[in-house]
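A single protein chain has been omitted; all remaining protein chains appear in their positions.
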Amino acid sequence: MSHISPTIWQFLVKWMTNFALFPPEASKIAPQMDALYFFIALVSLIGLTIVILLVVSFSILYSKERHPNAVQIEGSTLLEATWTIIPLGLFLVMFVWGALIYFRVYTPPANAMNIYVVGKQWMWKAEHEGGQHEINSLHVPTGRAVQLTMISQDVFHSFSIPAFRVKREAIPGRYTTVWFEATLPGTYHLFCTQYCGTNHSQMIGDVVVLSPEDFKQWLASSTSGASLAQDGERLFASLSCAACHNTRPDARGPSLANVYGAKLTLTSGQAITADDAYLREAILNPSQHITQGYAPIMPTYQGQVSEEGVIALVEYIKHLDSDYRVQQTTTTTDLLPEGGGKATPAGPAPAAAGKVNP
Amino acid sequence: MPDSSAIDHGAVTTAGDAHAEHPSYQRHHFETVEQQADASAFAMWLFLLTEVMFFGGLFTAYLIYRNWYYPAFVSASHQLNVVWGTLNTVVLILSSFTMAMGVWCAETRRRRGLVLCLTLTMTLGLVFLGIKTVEYKEKIEKHHVPGQHYSLQSFLDPAHDEAALAAGDKPLALDMARHTEIYFSLYFAMTGMHALHMIIGIGILAFMIFRARAGAYTGGHVTFVENFGFYWHFVDLVWIYLFALLYLISRHQ
Partner (left out) sequence: MSATIISLPDQSTARIPKMNYLTKENGLLSWLLTGDHKRIAILYLISITFFFFIGGALAGLIRLELLTPQSDLMATDTYNKVFTMHGVIMIFLFLVPSVPATLGNFFIPMMLGAKDLALPRINLLSWYLYVLGGILVIYTMVSGGVDTGWTFTTPLSTHYVNTNVLSTGMAVFIAGFSSIFTGLNFIVTIHKMRAPGMTWFRMPLFVWAHYAASILMVLGTPVLAIAVVLLALERTIGIGVFDPVKGGDPLLFQHLFWFYSHPAVYIMILPGMGVISEVISTFSRKRVFGYTAVAFSSVAIAVFGFFVWAHHMFIMGISNYAVLVFSLLTMLVAVPSAIKIFNWTFTLYKGSITFETPMLYAFGFMGLFTIGGMTGVFLGTSGTDIHLTETYFIVAHFHFVMVGGMLMAFLAGIHFWWPKMTGRMYPEKISQMAAVVTFIGFNLTFFPQFILGTLGMPRRYAAYPPEFQILNVFSTAGATILGVGYLLPVLYLVWSLKYGEIAGDNPWQATGLEWQTQSPPLTENFTELPIMDHEAYDYEWLENQKTKEVASAG
């Protein structure tokens, strides 16, 4: 937090906010970022004042009437060194301070509550773990770390909450994350800040910060019934993932219980942590993400499952701590005719007779 | 009315009158032919530097994607015909030799020698383009041109593809097979850009042959031929890199 008197700080920020010159501070990181902002502003102001003072006073003192004969001065190494080293020093302070804040904003704590955000032209879809879905709005509680795991379905978008001082691009093809902890209940702007086509300026909404009790109420009242993980379980069954990913001794794929967060070794020898990004890639581009010891036979689901579907699957796998229910669905699939569900049966990719359209 | 240009402006002191005899091909803003030749050679080197930056972007993209999608790139590169590629390399190196000979002929004022060398260079360039056409045709027939008609067949089922069979390729999984399209995108972009530079070079060679027959380059003014030589050698060098990266890497696993 800032080291200047809290009273002055409050006065400064509140006054500027009331005069619509400064956004409200509604997250834990906001005052930290503002402190840096004011520091840079102060240095800029001082620098500008020095330059203006010097230029104005030299212009007066050395105007042609006052000082008709110019004195040729080659330079001064001392001055050059001074105005190189001091700005450099100040800039480096800003660099370090800024880097600390940057890392803080983009390194979510382990216990953060996760909300998935999918951006598409021209709306934001937020999905809470309990299955609550929101469009162009985001309800969050105070006092709790909230992580946003984001992806875009089409072009680059950028999820921005000025009152929290956070912003992150949502791009197609990979997850991006940002986190915050809201501190002040209220409603704040949500903007898309990466130009994304016709209705870019309509891709806005509200971030509603509620007290923890109000948030619990909101969760209860807006659930559609199934949580994301339950949606994921349904998808897992309908895509016949359990045909390989089960606990049978001859299982063709690894069991997925407790795999989230585990350290895995891939067939290439590379050691990775099974996080959201890995799980997504393993579903869409499996050949490079096969666990060591298993044959590279997992087919890709690119084109068969949407980003929301992938999110549901990832959520499901995240919460999978036993294969009990997987066993149940395996047994059921066994009873169905061969190839039940949309996925291709296990085995090498069949040689299609004609052209394969990707 | 006195012409102000006649006033001595102080700074403009005379350095001796060097205008009197200068070759007809010396442009008026240069003081000596040496300065002119020096400046144009320097300009050509600078231009080639911009070409390096131009191709550099493509090479960077290639290296990144090759690192990411190694199996796809290996399989895709096996679809290129090393025989044609080697032949093309030999043809280009030969053409660089004939070009260098041409520069020597210009410098030693051998008009007929110069015309012969330039003609040989151009012919070899055309042979290169001919071979490239054959290769491109094959790619089109096998649906390896990126875009709407791109086919993954050769990579999903190498047993039924001559080139893949010969290289002993294993079938790729579908998602990895899709990445072969990136290889071919870069293949066509890089060799296409290179071919474009070849075509421009051949055009200039045609012009030069025409002028060389009239003795334009064997009267002492060799700069044009020399600078074009730099350009031609550069295009040759780019091909050698392309050949190595696209055809040769990982040929034998």
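As written, the chain order gives the labels A and B, with residue 1 at the start of each chain.
Rule of thumb we're sticking to: a contact is a pair of C-beta atoms (placed from the backbone, for glycine too) under 8 Å apart; a residue touches a chain by one contact, two chains touch by 3 or more.
Quick caveat: nothing in here was measured; it's all calculated off a predicted structure.
K.L.:
Specify the shown partners of the omitted chain in the complete complex.
P.N.:
Every shown chain touched by the left-out chain: A, B.
K.L.:
Which of these touches the unseen chain: B:Leu58, B:Val82 or B:Leu129?
P.N.:
The one listed residue touching the chain not shown is B:Leu58.
K.L.:
One chain isn't shown here. Among A:Glu74, A:Glu213 or A:Asp250, which residue touches it?
P.N.:
Within the whole complex, the residue contacting the unshown chain is A:Glu74.
K.L.:
Touching the absent chain: which residues on subunit B qualify?
P.N.:
Touch with the absent chain occurs at residues 1, 3-6, 8-15, 18, 27-31, 35, 38-40, 42-43, 46-47, 49-51, 53-58, 61, 64-65, 68-69, 72, 145-148, 178-179, 181-182, 184-186, 188-189, 193.
K.L.:
For subunit A, which residues reach the chain that was dropped from this view?
P.N.:
These residues of subunit A touch the chain that is not shown: 20-23, 33, 36-37, 40-41, 43-44, 47-48, 51-52, 54-55, 58-59, 62-65, 67-76, 79-80, 83-84, 87-88, 91-92, 94-95, 97-103, 105-107, 121, 154-156, 158, 160, 162-163, 165-169, 171-174, 176, 189, 191-202, 204, 285, 302-303, 358.
Note that in this section only the chains that are shown with their structure count from here on.
K.L.:
Okay, in this complex, where on subunit B does subunit A touch?
P.N.:
Listed in rising order, the residues are 69, 71, 143, 150-153, 156-157, 159-160, 171-178, 181.
K.L.:
In the complex of these two chains, what residues of subunit A are touching subunit B?
P.N.:
284-288, 296-300, 302, 348-349, 351-352, 355-356, 358
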